[in-house]
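Shown here: the complex without one of its protein chains, the others still in place.
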Amino acid sequence: MVHQEINLVPDLTVAENVYLGRMPGKWSYLRKGEMVRKAAAVLDELGAAINPRERLGNLSISQQQLVEIAKAYAAQPRIIVLDEPTSSLSEHETAALFRILRKMRDDGIAIVYISHRLKEVLEIADEVTVLRDGSMIETRPIEGITAGAMIRLMVGREVSNVFPKSAAEIGASVLRVERIGDGASFRDVSFDVRAGEILGLTGLVGAARSEVARAIFGLSRIVEGSVSINGRKVVISSPSAAVRAGIAYVPEDRKGDGIVPGMSVRENISLPILRRLTSFGRIRGSADRSLSALYVKQFSISPPDGERRINLLSGGNQQKAVIAKWLAAKPAVLILDEPTRGVDVGAKAEIHHIIGQLVADGMAVVMISSELPEILGVCDRVVVMRDGRASQPLTRAEFSEERIMALATGEEAA
Amino acid sequence: MRSMLKIAAVALLASTGWASAKTVCYVTAADSHAYATPANKALEARAKELGVEVLSLSQDFDVQKGTEQLNTCVARKVDGIILWPLDPQAYIPGLARAQQANIPAILINSPMSDDAKPFIKSFTGPDVYEEGKMAADSLSKALGGKGSVVIIAGQAGNGTTIGRVSGFNDRLKEANADIKVLDTVNADFDQQKALVVSRDLITRFGDQINGVYANDDTMARGFIDAWKEANPSKAAPPIVGINGQKDAFESIKSGEMYSTIVQSPVEDGRLAINTMAEIIDGKAVKDRLPIPLTVVTKDNVGSVEPAF
Amino acid sequence: MTRALVLASQYRVVIILGLTLVISALVVPGYLSASTLSLGLDRAATIGLIAIGLTVLLIAGQIDLSGGAVFALAGIISVILQREIGILPAAIVGILVGTVAGAINGALVVGLKVNSLVLTLATMLIFRSLAHWITNSQPVTGTDIMLSLALAKIYLEIFTIRSALFIILIVLLHVWLTRSIPGRNVFAVGSNPAAAKESGIASDRIVFLGFVFAGMLAGLAGVLQSLVTNTGSPVFGSELTVAVIAAVVVGGTRLEGGRGSALGTLGGVLTIGSLTIAMEFQSIPAYVQQVVSGLILILLVVLDRVVTTKGRAPGTRPALVRDDPITQGGKV
Partner (left out) sequence: MTDAAMEISGLNRNDRFTRGSRLVDALSKTGLLLAILAVVAYGSFASPAFFTTGNLLNVLTSMSIVGIVVVGMTFVLVVGGLADLSVPATIACGAILSLGLQPLIGPVPAFVLAVALAGLIGLLNGVLVGYVGINPIIATLGVGTIGLGIVQAAVGGVIVYGSNTASAEFAKGRLLGIPVVVLIFLVIALIGHFVLSRSFWGRWTLATGGNYNAAEASAVPVKAVKAGAFVITALASGVSGGLLGLTLQSARPLIGSGYEFSAITAVVVGGVSIIGGFGSVPRAIAGLIFVQLLTNVMVLQGVRTPIQGFVLGILIVGAVGMDAALRKRGVV
């Protein structure tokens, strides 16, 4: 079983994680040397250059993902379930993984591969099962099925245009960052985003896209460079400062960073702008309620009940609520970090529709995504990041899948 | 900072070859306590006069800590040990080790069980058991030998509590008094706790309470306040406390309290160190050296000094 | 600078213990003599035995506040039963009482799935009340005072039976924690319970046994204390829990689980022990001692915190290392 999210023990070593629950030994005495040797061999086979004695918590996310896969592989299972295994992997690592999966398949291991990435499914799978709303729709051999057909099965209807690009009038530059760096994961990052524009920010995992977004929003520190909003330089030391400056951020990890599970949709939506609904410290109940009612209606959040606890909603509706809470703040620029990750195809289209409306109203949007088709379909310009550095922005005329991948991997001269 | 200075000071003293002075280990009940603090200060002041060095260890009311501190004293090869016991029994092995090491030991303030007798030279100070007996006599006198009373006791399991409660009860039995103890409740020598338990006692027994015995004056104060709350216009039943605190004297003067027993912490501390100095000088001492205990009532409240 | 801090943090127990010993030796004449050291060791043993159990529990991400009460209860039982069944069987029953108390803690924490802080706060009250109830709040006395003296005898110029037992147990614990499969699994359970569970590690069983172990050691410490003093008292150990937690945390074990070591605990216990003795030798008032130990505790955890946030390897995301390990690996 390999999880989409890292599910390992940060305080143990890599080798111990690979053999977690199955450490070699006799009478509970741990054969440490043997374990490290075997783990090294497995990691080697996976093409991962990771020291098995290293503490897991010191590794990067994609390295941890590889350890997770090594763990599953080392168990020598007859059936292996991979749940979005490539969500944090680079193309390189994905290719290595696919090599191993094919080898395992040839060795007679059954593999269940769960993914939203249809391209990967087409590449690796022999047979496809489509689930929708908790029930099985159809199982078909891979031959004779196309991505379009799969999407039809998933949404139960024909989706003509997966990524509708709505035309919005592009205005003046709203957010401009110049040569910013956080002293650790990225430096020398510059770009700007204009009113009515969707700027894509992409790159392989580990390229520090989220780190840039989190730093601009004040969740971590910027140690060099400058950020300006509407031409005025701002110092953003905390998320509240970011909100005051007109920046909003929808984080990548919805459950971890996006929603407060015990609170209602209403309470979640009004959280960032609570001070504006307050007089003499007291929250004005009517203002609070009408605000949530407005967005529940506008975003057709289902069920349409602001008092429902947010964790009882589906992932897509939770995401809509998370976006809604930022619109209430009326930001000049909205940063969306993987807004459609882990969301079904139908909700994905709705979220894209909402983003389209926002830019039409003149908002500037930065969208971080690992899905190239999404970037290509939605964005007006794209900045590609690699190893903490950002490329020059590419316009729609300039960017293509190949060009972005080339910049992301650094394999070709750009 | 203070500790650093102190360390430095002692280091300086130690390095100037001042090792000839006799050192006495004083295992006290606590550093910060209404009774113990003045007793400690008196003991240390007197020791200075006598030219005796005192190694003062505070148990902080933790018996287990105290038993270990006895070992520290033995390891320091001191010339004598003054122990303030908080338990009638637990220190015996430690005292035995001191005896093996030829270190004389005496008890201050509270007695221990008879098993401890072979290991100590003397017991100086007020006898908490004796105080319990005196309190019984005083209350019995106030009630004319007849009635029902409540006891507000200190901390459960604490040596002083045990002595003062059992001394009281034993004396009542001994004297064959027609006094019934309605209930004994613990209020941990704490005024607020005494206030709360007194409220409940007053609610529960009401007029049945003919007299009150509190293990110390602080808790007696708690009962008085509770009584005033419940019956603002009615005089409280006779209340007997122990310790002879200043505010208890005020209460006796105003008639809110019947009596208290004065035991002077200064006397207590001085007597202990004097006795130890005599032992170190090779003199024989009596195995029981009491400090004067005075029952204070309205009759003599003007002529006696409060303890603290 | 950061590197130096990281190093300082890694060896902080050794450094702080070394500093304590050096300063003490400078100001207290004869501090480093065998008799003083053996004394320090013996005094550390009571805290140390309970700390052994607590180390395992904290690594597994749990806490036990009832140790002091179990300490008293086990001691009382072992003294009361001396007259009925003899000293050794009574001592064994005392340790069993501690074990059962630990099992009750463990069963309630695992069975009810409740926070161990609150639960052991409740069982602390319960065990302490039982101790008062059984003894009617009076201390109870054992039968053989000579045994107490024998137990306090010093062997090889430095060890008492109690301190030797503590040293042996903590070395065994070190080997078990670092070199045994169940030992490593304890770390897994404390660091990421969800991951441990999905890897087939019986987390509940490990947590339960952790409590049983902690109870057993608190019982053992209580029985030894009662034998050494020939007394069982319901007020014994009331101040112990705080000292034990402080010793374990000074030793580098993390309260949130997943990190800690037996040798660290040994260092922590010895530091607290030698510090106490050094200050007592100088007649420093108890409240100043409290301030000093409080400051050391706070300074060490602050240092630890500063180092772990600053010295993190580049490229790792702090978000992954959450405060609450339970939220990891949940549903999206």
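We call the chains A, B and C, going by the order they appear; numbering starts again at 1 in every chain.
Assume a residue touches a chain if its C-beta (ideal position, glycine included) is under 8 Å from a C-beta of that chain, and two chains touch if they have at least 3 such contacts.
Computed from a prediction, not measured in an experiment: that's the story for all the values here.
Just so you know, the chain we are not showing touches A, B, C across the whole complex. When the full complex is taken into account, the listed residue touching the unshown chain is A:259, out of A:259, A:323, A:349 or A:382. For the chain left out of this panel, the touching residue among A:47, A:77 or A:239 is A:239.
Residues 63, 108, 112-115, 117-119, 121-126, 128-130, 132-133, 137, 198, 242, 245-246, 249, 255-256, 285, 287-291, 293-295, 297-298, 301-302, 305-306, 309, 319, 322-324, 329-332 of chain C touch the missing chain (whole complex, contact as defined above).
Contacts to the hidden chain, counted on chain B, fall at residues 2, 30-34, 36-38, 156, 183, 185-186, 190-192, 195-197, 199-201, 203-204, 206, 218, 221-222, 225, 229-230, 246-247, 308.
Contact between chain A and the unshown chain involves residues 1, 3-5, 81, 83-84, 112, 114, 131, 134, 217, 219, 238-240, 242-243, 249, 251, 253, 256-263, 267-268, 270-272, 274-275, 277-278, 281-283, 309, 311-312, 325, 329, 342.
Note that only the chains that are shown with their structure count from here on.
The minimum number of touch steps separating chain A from chain B is 2.
Here A-C and B-C were compared by C-beta pairs in contact; the pair with more is B-C. Distance from chain A peaks, on a Cα-centroid basis, for B.
Separation between the centroids of chain A and chain B, computed from CA atoms only, is 70 Å. Spacing of chain B relative to chain C, judged by their CA centroids, is 33 angstrom. In chain B, there is no position where the chain touches two or more neighbouring chains simultaneously.
Within chain C, not a single residue touches two or more of the remaining chains.
Of all residues in chain C, those touching chain A in their complex are 179-185, 187-188, 190-192, 194-196, 198-201, 258-259, 312-317, 319-322, 327-332.
Residues 1, 3-12, 16, 20-23, 25, 28-30, 32, 57-61, 64, 71, 184-185, 206, 210-211, 253-257, 315, 342 of chain A are the ones that touch chain C when the two sit in their complex.
On the side of chain C, the complex with chain B involves touching residues 23, 26-27, 29, 35-36, 38-39, 42-43, 46, 132, 135, 137-139, 141, 145, 148-149, 152, 225, 228-231, 233-240, 277, 279-289, 291-292.
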